[in-house]
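Just one protein chain is left out here, and the rest sit where they should.
As written, the chains take the letters A and B, and residue 1 is the first residue of each chain.
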């Protein structure tokens, strides 16, 4: 038995080693590409003259779509802050997704709404619309409020797509906080490229503990809670490293549901948001890209590294676990729906790099890790654990995790440096040192449970839609 | 396989199994990299704090200096400029911040104040620094230098900028285009003749803006670029013909209504509409059906702007029932023509919608 086991251990060791090296080279690739892209972006935007942009008649008009489900607490302020963004021509469409609270009444009172007969067509099929409202007050003429039956976030966004007037749409979470020039920045990729731009995404930051007044960030602070603080690091890694690099090679598969701009016509042709998956934001972009690739039309997806959108992340373990469980299911569902693309050279970068990467490193990684731990436990029970090997292995993995976070932190310092207080750096480093031990196992476990739930056939939305929109859109991966 | 009972630490690396050696080497490598990054972070932080403090000081100094220079009649300009030059333009950071701040002021001001700023820039000796930057060789420094030159209307020999008109970098190209435009006394778009790379929408926005807000001479005849090799230049020229109300160029635009290129065709329709060329409608309405979606939408726009209900009805017959986007647009225009029938049109549409007619 001993020799079989030792042979097995040998094979397993090799397996983990190879897998580990691939992951490490993957990260190396992201780090290098990201830093090039960030540097390039900073240089390109050295001198900016927004006046010319604001005066231009050539900037496409934008429709900002914000679904709201039981957001009564802040909806009035959030809408007001949306109305004050800097952009020459835009409309705000708030889609009340059958809220059971008093959101509608509050909007009615504050913005002097009245019912309007507006012609629209269901380009994408949605739940019934109860009414469309506009303000009687000229000062709010950019505002449209749609009241509809509850159908989840994807359905609400589809409703917005059907009703809105402009050909460029920006989908956001109503509770996220936008920088003033967010739209001017996000539209840039649409103007700067020879190829057709079908979408552009921006960086999302963590708003927990920041000083917020009337829907605006007054002061950026590091979250007090450990769970939220780790997510600051996660968002650095995901956005400043991951997405930047993917954008450099034009292989982005995900634009966060909390903040992304799209060409409406392409979205409609692709069929709009899929209401049957919890990963509707990722699934839509993959479907759009797939459609463009199959049509053989040159196109691109833009990405802007400026911190433009701030959002509350889960502060408690319970909500966090639920969120990650959902993300795992979303990733798995999307990859499954589009499995045809994987390793298919017809889809170029998407087929040969992006989808395999997501499959092996986003979806499979937690499962492999889990298997590794199970393996370790079995060895332990059998008294076969080589503590020296284990400790050295653990040390290598641990130092890699630290390196990864510190690199991301370095990128942030180099580029935008949002956390101004010097003490924040030390707290973030401390957080990075604790993360692999305290936080990471929970994330891994949630991912495993997500796969388990998926196999069990847990319905994507169902109970989840009740969990509130505020967390459903904060999809982010690293 | 090392057994549980051999659990003891060897300091002698050679006696360890290979996998452990590898792990330890990796761990050390990662940790030392992490430490290097950590030190860099601290270093960047200290450097940035120090630099930002200097920057802030220089900026607040400049705000006072510039405002007094511009608006205070009792301000001894010559003496203060000399003072400032001697005491506050010593490091490259001070120079950079000063250039940037003067540009920022210049961006927001026009008229006499803008002129004063240009003089000041010269008197502070900042032109020389900008010219050094121009020769720097790195594209972003070059672009920044050209930006400053054009913003403040500082002339340099043409050939020094011309080379950048077809640079591979978008940003350098754009700045050199703007340079020629902003400094031109006449023929502001002459650079288009030398342009061989497409104009992005972004560049078009800035060219149009500079044309309107900086260029003071007579408007160029945009028809001269209607047969330029680049579609984007043609597109831009068609649009400008309308923006500058060059009615005399209407006959030149008509052929573009038959263009195979939808971008040009659309731009032509939109420009002729803006020029209120009523005869346009009879050229585009009869062939409505044979067009692509974006052209159809543009034709509907024209009817809305120039036509009447009768014109609209001619399109109604050519609309496919399944074409909901166009139908909605059609009915919205109809609502504009027949406000008294608002409710009828709406309920009729909702009915058709329900039965998917």
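Please note the rule applied: a residue touches a chain if its C-beta (ideal position, glycine included) is under 8 Å from a C-beta of that chain, and two chains touch if they have at least 3 such contacts.
As a convention for this text, contacts and distances are computed from a predicted model.
Asks: Would you kindly match the missing chain to its UniProt protein name, picking from "Mycofactocin-associated electron transfer flavoprotein", "Response regulator", "Gluconate 2-dehydrogenase (Acceptor)" or "GTP-binding protein"?
Replies: "Response regulator"
Asks: Specify the residue from the set B:63, B:132 or B:278 that touches the hidden chain.
Replies: Touches the omitted chain: B:63.
Asks: Among A:31, A:65 or A:83, exactly one should touch the missing chain; which is it?
Replies: Checking the options A:31, A:65 or A:83, the one contacting the hidden chain is A:83.
Asks: Just one of A:13, A:99, A:180 or A:344 touches the chain that is missing; which is it?
Replies: In the complete complex, the chain left out is touched by residue A:180.
Asks: So one chain is hidden, and I want to know which residue out of B:22, B:109 or B:230 touches that hidden chain in the complete assembly.
Replies: Missing-chain contact among the listed residues: B:109.
Asks: In the whole complex, what residues of chain A lie against the chain that is missing from view?
Replies: Where chain A meets the chain not shown: residues 50-51, 54-55, 57, 80-81, 83-84, 86, 88-89, 137-140, 180, 214-216.
Asks: Quickly run down the residues of chain B that touch the omitted chain.
Replies: Counting only chain B, the missing chain is touched by 63, 67-68, 70-72, 101, 104-105, 107-114, 212-213.
Please note the rule applied: only the chains that are shown with their structure count from here on.
Asks: Can you compute the centre-to-centre distance for chain A and chain B, using the mean CA position of each chain? Integer Å is fine.
Replies: 27
Asks: Where on chain A is chain B touching in the complex?
Replies: 2, 5-6, 9-10, 13, 17, 43-44, 46-47, 49, 51-53, 55-56, 58-59, 117, 119-121, 123, 188, 190-194, 265, 383-389, 392-393, 395-396, 398-400, 402-403, 406-407, 409-410, 413-414, 417, 422, 425, 429
Asks: Under the stated contact criterion, what part of chain B meets chain A in this complex?
Replies: 1-4, 7, 9, 16-17, 19-20, 22-24, 26-28, 30-31, 33-34, 37-38, 40-42, 44-45, 48-49, 103, 107-108, 139-140, 143-144, 147, 170-171, 198, 200-202, 204-206, 208-210, 213, 293, 324-325, 327-328, 331-332, 342-343, 346, 349, 353
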